[in-house]
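Would you mind keeping the following structure in view while I ask a few things?
Of the protein chains in this complex, all but one are displayed in their positions.
Labels run A and B following the written order; every chain starts at residue 1.
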Amino acid sequence: MIYDIVIPALGATGDDVVLDEWLAQPGQFVKSGAALFVVTTDKATVEVEVFRDGYLRETLVSPGAMVPVQTVVGRLADTLEEPLNSDAPGEGVTPSKRIEQTRIPSEKEASKIDDLPSERKLASPLARRMAAELGLDLSSIKASGSKGQILKRDIERAVEQKHPEGGVRRVPLSPMRRAIAQRAQKSNTEVPHFHGSVLVDMTEAKVNLKQLAAWAEKNNLASPTITDLALRAAALALRQTPALNASFRGEEILYFDDIHIGVVIGLPEGMLIPVVRHADRLNLFTLAAATRQLRTAAETGQLTSSQLSGATFTVSNLGMFGLDSFNAVINPPEAGILALGSAKEQPAAWQGSLSLRWQMTATLAVDHRVVDGITLAKFLDKFKQLLENPLSLSIETPQEGTE
Amino acid sequence: MSTREMTMVEALRDGLRLAMRGDPAVFLIGEDLGVPGGFGGGFTVTLGLADEFGHSRVMDTPISEIAILGAAVGAALVGMRPVAEMQYGDFVFCGMDQVVNQAAKMHYMSNGQVSVPLVLRLPVGASARGAQHSQSTEAWFMHTPGLKVVCPSNPYDAKGLLLSAIRDNNPVVFLEHKLLYGGKGGRKESSSAARVTGVPEEDYEIPLGTVAVKREGTDLTLLANMLMLHRAMEAADELARRGIRADVIDLRCLVPLDMETLTASAKKTGHVLIVEEDNLTGGWGAEVAARLSEAAFFHLDAPITRLAAPDTPTPTAPALEREYVPSVERVVETAVRLLAG
Partner (left out) sequence: MRKLAGIPLETAREMYRRMVLIRRFEDHLYALFLQGTVPGTLHQYQGQEAVAVGVCTALLPDDVIFSTHRPVGHFLARGSSPRGIAAEILGKASGCAGGKGGQMHLTDVSVGAMPSNAIVGANIPIATGAALGFQLRGQDRVAVSFFGDGASNTGAFHEGLNLAAVKAAPVVFVCENNQYGASTPISSMLRITDIADRAAAYGIPGRVADGMDVLAVYQAALEAVERARQGDGPTLLECKTYRYAGHSRGDPGGYRTREEVQRWRERDPIPLMRTWLIKERGLAEKEADSIERTCQSDVEEAVEFARNSPEPAAEETYRHVFAEGQ
């Protein structure tokens, strides 16, 4: 058997020791208890005895070397002949690892940690939690604490202002309402909205709708609505402004090849936004069929989750409720949403003269991290062009996008 | 079950008497405990007990804190249940090795082969005697694993907790505030609160590891022990007049500590004020504050605040001691400021 000869834990601090000299030569037989080598510790010079009878086979450390405690300094064997191959592990202990001194930051470094970014509002942990739960933006709350911190009473005050005294009906959030609330809050907090609108002359489109209805009835097809026309126009416009068919993802922006448009369906409990896939590849009739099917499924609660996801853009039409215009909230992670007001008969200029025309306001909201004013304007312009020349909507376009 | 009006001294004496009657292993060891015509210990607690139990079981010793504490450890190791007294709690430092290195660790070091069922009674608290006769020493013992720490605020708790402590199989440090003794006969504290409450005459125990909710409210949590508990209660009265309703909780046992009750209160009120007579830095309040901060952080509307003695030795002149020990006015002031934000 081979035995490791190690430096034992001499000395007070366990620091490195110097091996001064060997008192035996390799090949020499040594008796248990005899002094084998001499070391100098932080305390004194010491002889270290050998712990069993045997032959000193090799010394691994030369006199004068400084080594840590537990270092294997030599090898002992029962016989002179047995091989000292390095494969067979010697009976001993692996040298202990040195522990790295952890670096303690200097005063200067430590004080930097204290400097909060100036936009961070001071608030008690309770107030912060309440604000998060209520979906309140702390920057909108007035602080009454002496250090400028927002307290529980400030949150309560902010909430009270929306609920005057009187009867109050408490309704727990339904899953749909919770989803809407979270989505709207996230969008409001995280997405920088930028709006623009156009006035679209819908007079020709309304005529076109009647023609399409007649054709649909004759051929047993779904009859397109204004929303369908707008969807088709939006899809084609998106083809022309692919910069809008995109999504902000932190360090990068994703631009999608395919166009899938979400349609907002209002329901008694709230709303759902099912998705028309490949909206640009459908003609007006197949588009109408798709939206009708999605609407029915939404109203009967039969939409699947895949039908509710994957949109690259959304259209919201509140025109049937008489709204002139409105600004919609972008559905993250999309980069735009188109809000349509109702078409109203108004005096307007048309091809050089004044007459009564049907006018609809279309408002586009975009994620300003992804889309700038020019793209916004371009989209709206294209959208307007298509709807004011509705025959263009019926023309089949190649499947690949242009430009 | 009959009840008698007792001061804390009388309640403690009663507890010792019942413990010694019930178990021959219980004995007392300390200075001036049973000397005929003597004081009955530092504050008359053991007065008269030697008449019933003799001078072996009420053992008087020389001024030898190391020996008193060491002998208590040794006797406990062989199956006795000693109740050792330091004449003033401050003197425990003379024999701290026996408490911290010996009593606290023997059960652990022996892997459970032995245990040290002793009680160490310490009279504590400022009482115009100066820095070496006035300390509140809870934190030293709270910090030492293996010791239990008890600090009653009233006679009823004192007796019940003492009986539990004597019957516990671990070393228990039992702090008694000098100004709460209300001792009759022999030495009486001149400014003692002489608080007297109805205490059952029978043998009863209050479990260790409990706190006592003395008052309920929803605006503020006041945590205090011993003399400070009484000041906190007075302050709570005044605060109520100002429309602030406080939970007042008596931390009569610091180890083991009932964090559940404390956490529930902190979550309810969102404001915690700790009132302690020991020095601020590293006091027991610091530990409780740290634990509550972890347990109730998202329910706190203000930082957990401690009102403690300053980081100075205890002064002696009454005018200075008044500045040193938290007063009712200061508790009220601090609470009002805390709630004002």
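We take it that a residue touches a chain if its C-beta (ideal position, glycine included) is under 8 Å from a C-beta of that chain, and two chains touch if they have at least 3 such contacts.
On a predicted model such as this, the values are computed, not experimentally measured, just so you know.
From the options A:Lys31, A:Arg52, A:Arg157 or A:Arg178, the residue with contact to the unseen chain in the full assembly is A:Arg52. Note on the undisplayed chain: of the listed residues B:Thr7, B:Ser153 or B:Asn170, the one touching it is B:Asn170. Within the full complex, the residue among B:His107, B:His177, B:Arg231 or B:His299 touching the omitted chain is B:His107.
Residues of chain A in touch with the missing chain: 3-4, 6-12, 32, 41, 43-46, 48-52, 69-70, 91-93.
By the touch criterion stated above, the residues of chain B touching the omitted chain are 24-25, 27, 29, 56-57, 59, 61-62, 64-80, 82, 97-98, 101-102, 106-115, 117, 145-146, 148, 164, 167-170.
We adopt the following convention: only the chains that are shown with their structure count from here on.
Listing the residues of chain B that touch chain A in their complex gives 270, 297-302, 340-341. The touching residues of chain A, when paired with chain B in their complex, are 124-129, 144-146, 149, 151-153.
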